[in-house]
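Just dropping this structure here.
Missing here: one protein chain of the complex. Every other protein chain is in place.
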Amino acid sequence: MANTAINIAGVEFKNPVMTASGTFGSGMEYGEFVDLSNLGAVVTKGVANVAWPGNPTPRVAEVYGGMLNAIGLQNPGVDVFIERDIPFLKQFDTKIIVNVCGKSVEDYLEVVEKLSETEVDMLEINISCPNVKEGAIAFGQCADSVFDITKKIKNVSKKPIIMKLSPNVTDITEIAIAAEAAGSDALSMINTITGMKIDINRRTFALANKTGGMSGPAIKPIAVRMVYQCANKVKIPIIGMGGISCAEDAIEFMMAGATAVACGAMNFVNPYLTQEVVTGIEDYLRRNKIDDIHEIIGCVK
Amino acid sequence: MANTAINIAGVEFKNPVMTASGTFGSGMEYGEFVDLSNLGAVVTKGVANVAWPGNPTPRVAEVYGGMLNAIGLQNPGVDVFIERDIPFLKQFDTKIIVNVCGKSVEDYLEVVEKLSETEVDMLEINISCPNVKEGAIAFGQCADSVFDITKKIKNVSKKPIIMKLSPNVTDITEIAIAAEAAGSDALSMINTITGMKIDINRRTFALANKTGGMSGPAIKPIAVRMVYQCANKVKIPIIGMGGISCAEDAIEFMMAGATAVACGAMNFVNPYLTQEVVTGIEDYLRRNKIDDIHEIIGCVK
Amino acid sequence: MKRKVAGQVVINEEIAPDIYSMWIETDLAMDAKAGQFVGVFPANQSTLLPRPISICEIDKSRSQLRLVYRVVGKGTGELSHFKPGRRVMLLGVLGNGYPLDKAEGKHAVLMAGGIGVPPILQLAKDLSGRDSAPIAKDVTIIVGYRDCNTFLKEELEQYGRVIIATDDGSVGTHGNVIDAMKENGIQPEIIYACGPMPMLRAIKTYSEEAAIDAYISLEERMACGVGACLGCVCKTKDIDKHSHVNNARICTDGPVFEAKEVMI
Partner (left out) sequence: MKRKVAGQVVINEEIAPDIYSMWIETDLAMDAKAGQFVGVFPANQSTLLPRPISICEIDKSRSQLRLVYRVVGKGTGELSHFKPGRRVMLLGVLGNGYPLDKAEGKHAVLMAGGIGVPPILQLAKDLSGRDSAPIAKDVTIIVGYRDCNTFLKEELEQYGRVIIATDDGSVGTHGNVIDAMKENGIQPEIIYACGPMPMLRAIKTYSEEAAIDAYISLEERMACGVGACLGCVCKTKDIDKHSHVNNARICTDGPVFEAKEVMI
C-alpha cells in the first residue's frame, strides 16, 4: 500500500485526513460513525481560557452548497477540556490538535500554557473566527497583528503551533508570510467566509448574529485558490480545508499544495466522510500507481 | 400596480433589474429570450480603449453552485462598441450602462471621454476584474487607489459613474467609502471572487489562467453581506449582484440595502431570468401589499 | 446507534393542505421511540443539510417510520414529490424522545399544535397501551389547528379523548390548547407537548403554577443533528453537560425537555 503518512513540525500523522475545528466537537459525537483511530488527527472545537456561552439562536442557516454558522465559539473552557476531552481522545490512535481561541492575547497565552502541559500533539490558533465580537478575526486580518500574536504564542508554547487563517482578507499570502516569519510551525486555511442571509418573508436576518461564517462546497474554489497562493509563498506545511466532500476534493487541496486536509461542514451531511476520504485517497494512489502521497502534494504548479 | 421605478444619480429606471456586466454581452444574444425593453437597464460587457483578445481557453469551469471564468475582458474596443452596440441598445426602452475597463488610468479616461459623447446613461467602472494581469483588480483592492481613479474618472466623465467593487478585500466598506468620497455616483457590488479548480485526473488547472472569478448562487451570502455592510456606511445607491437566481434573491439584496440588482451568471442557466425577476418582484410587492419598492430597500437592519 | 441509511418511500400523500404523510421503510424504525426525529436529506443538491422531521408513528413489525410534515420551503416541497419506491437518505434516530415512564398511573394530557401534532400520535399510542401494556391511567389529547383541517384527529381518537382548539374557531374551542383544556375542565397530572413556541411557553407557565410535570419538545435550526455543531441550543436553568454554560443541545439533550428546565 502507498505511504499516506505525513509529518508536520515533527508530528507524524498516519494519514493527512483531519477534522475541521468546530465541526467535530472533540470527536465524541462522530465516534458513533467513524473509528477515530483511522484519522490522521482530530482537531477539536475551539477552547478558551474560560467557558464561553456563544451567540443567541438561530446560529445556523442553510445557503446554496453550504451553510452559515454563528455559534460564537461556545465551549466549556480549557480546564474542563483538559479534564474531560483529552482523556477521551487519548483512547484513540490518532493525533490531537486543539483549537485555541481568545478575546485577548492573554486569553490565548493562558490556554496555550495550560495545554502545553498536556498530552496533545499540536495547537491550532484560531485568529479567524468571524463570529465573536472581540479578538478572533480582528487578530487575523492584518499581517502585523498576526506576526505579533504568533510570536507571543510561539514564545510560550511547548507544542508546535498552527495559525488558522481567515479568508476575509485582501491578500492571504501576506498573512501567511507573517505567521511563518513569527515562527508558526504550520498554517491551516481557510476559516469560514463572512456571509449573510435574509429571510425575505419574515424580513429579518436568518442568523441572530446577522452575519455568519460560510462553509461547505460553495467555498471550495476560494479555499483551493488560497492554499495554492500560500503554498507558493511559504515553506511551512499547510492544512487545507473548505468544503471538502469527498476524497477527490481532498486530493485537489493537496495538489494545490496542502500537506494535510480537514473535513468540516460536510461531516454534517455525511457523518462517515472522514473515513471515506482516508479510503478514497488510498484508492486514488493505488489506481494511479503512486507510492507516496508526497508525490501529489503541490504537484500542480 | 406597485411602483418599481428607482432613480440612481438622476437616471430613472423603470424597475431595479439590470444585467451583470460580462454575462449579457450587449444584449443581442439574450434579446432572443427576453424583451430588453422590460429591463431596468442593460449593463454591457466591459469595453476598453482598444480591442482586447482576452485569455487562452479553457476560460470557464463549473464549480459547486456556480462557475469560474477567466475570459480576460475580451472586447472589440470602444470605437466598434459605439458604432455597433449603442445603436443596437438604443432600439429598446431600457437604460444603457456601459462597463469600462482598462490597464492604466489613461485607458479608462480615454473610454470614459469617448462614451461621454454618446447616448449611454451611466458608466460602470470595472476596477475589480480578477482575470487581467495589469490594472483592473489592482486598482480596486486599495482605498487610496480607488479614491484616485474615481476622482480622475469623475473629472472627465459627463455621465454618472458607478464604481464596481471587488469582494477580494479585507474590508469592502473602506473601498466603498473611498469611492463615495471621490465622487462616485453609485456602487455596484460584488464582482467575482477569485477561485481555482484543479482537475485531479489531468493534474492541471481547470482554467488556462489558473485562477478565475467565481460567480453564481454559491457566492450570494458573501455578496449580500457586503451590500449590507456598505449600505450602512455610504449614502450613494448600491447595485447589488452575486448569484441572483430568482426574484426572492433580488429582494434579499434590496432588503440588505441595494437600490437595484443585477442578474449575472444565472442568465446562463435561465435565459429568461431577468424578465422573471422583474415579474417576481412585482408579485412579491402585490402579495405583501407594498405600494412602492422603496419600502423594501434596506428594510432589514 | 445513530447512522445514515437509505430508506424507501412506501406511501407519500397529502392529508391536509400542505400537510403530507410519508411512510418510509427503514431499519431505523427498530430503534425509534416516540418524540425522536430523523434527518431527511434533500435529493436536490442545492442545499445539503438534513431536515429534522419528527417521527409520527413507528411500525416495528413492518420496519417503517411515518413522518407527517408541512411543506414550507424547497426541501419539504421536494420531499412532497417523492413517490413510492423512491430512495430517501435518513440520519437517525436522533434526539431523546418522550419519557414514557413518567406517566405511569397518571392522567396524561398530550398537547400539540400545528405541525407539532404528529409526534403526539406515537406518544398517545404508547401511553394508552394500544400496542403494549397501558402506561398512563388516562390519556387526553388536546390539539390545536389553524382551521378545520384537523389532520390526524381521527387517528388520535383511537388512543384517548381528543379535544380540539382552532385559531379561527371553526372546530372546537376558539383559541389555543390551554383555552381548550380549561373550557373542558381537564386536569392533567402530567403534560407532554409539542408545538409552536407561544404554546410551549403557555404550557411551561401553566405547569409551573399548577406544579405538574410537563415535557415539551423544542425546535431550533440545526446543522449536524448529532450534538457536534452546537447550532441548536436552548438556554437551561442548570449548566449543560457539554459546555457548562446553560446551553442544552436540542438535537441530543432534547428535543424533549422538562418544561421547568428550559428558559424559553
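Letters A, B and C mark the chains as written, and numbering starts fresh at 1 in each.
Everything that follows uses one rule, which is that a contact is a pair of C-beta atoms (placed from the backbone, for glycine too) under 8 Å apart; a residue touches a chain by one contact, two chains touch by 3 or more.
Keep in mind that this is a model prediction, so the values were computed, not measured.
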Residue, one of B:I8, B:L39 or B:A61, that touches the chain absent here: B:A61
Chain C residues touching the chain left out here are 44-46
Touching the unshown chain, chain B contributes residues 22-25, 29-30, 32-33, 45, 51-54, 57-67, 69, 71, 74-77, 80, 216-217, 265-272
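Everything that follows uses one rule, which is that only the chains that are shown with their structure count from here on.
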Using CA atom averages as chain centres, what separation in Å is found between chain B and chain C? 47
So how far apart, in whole Å, are chain A and chain B when each is placed at the average of its C-alpha atoms? 34
Approximate Å spacing (C-alpha centroids) for the pair chain A, chain C: 36
Shared-contact residues (touching 2 or more other chains) in chain C: 46
Counting only residues that touch at least two other chains, what does the list for chain A look like? 63-66, 217
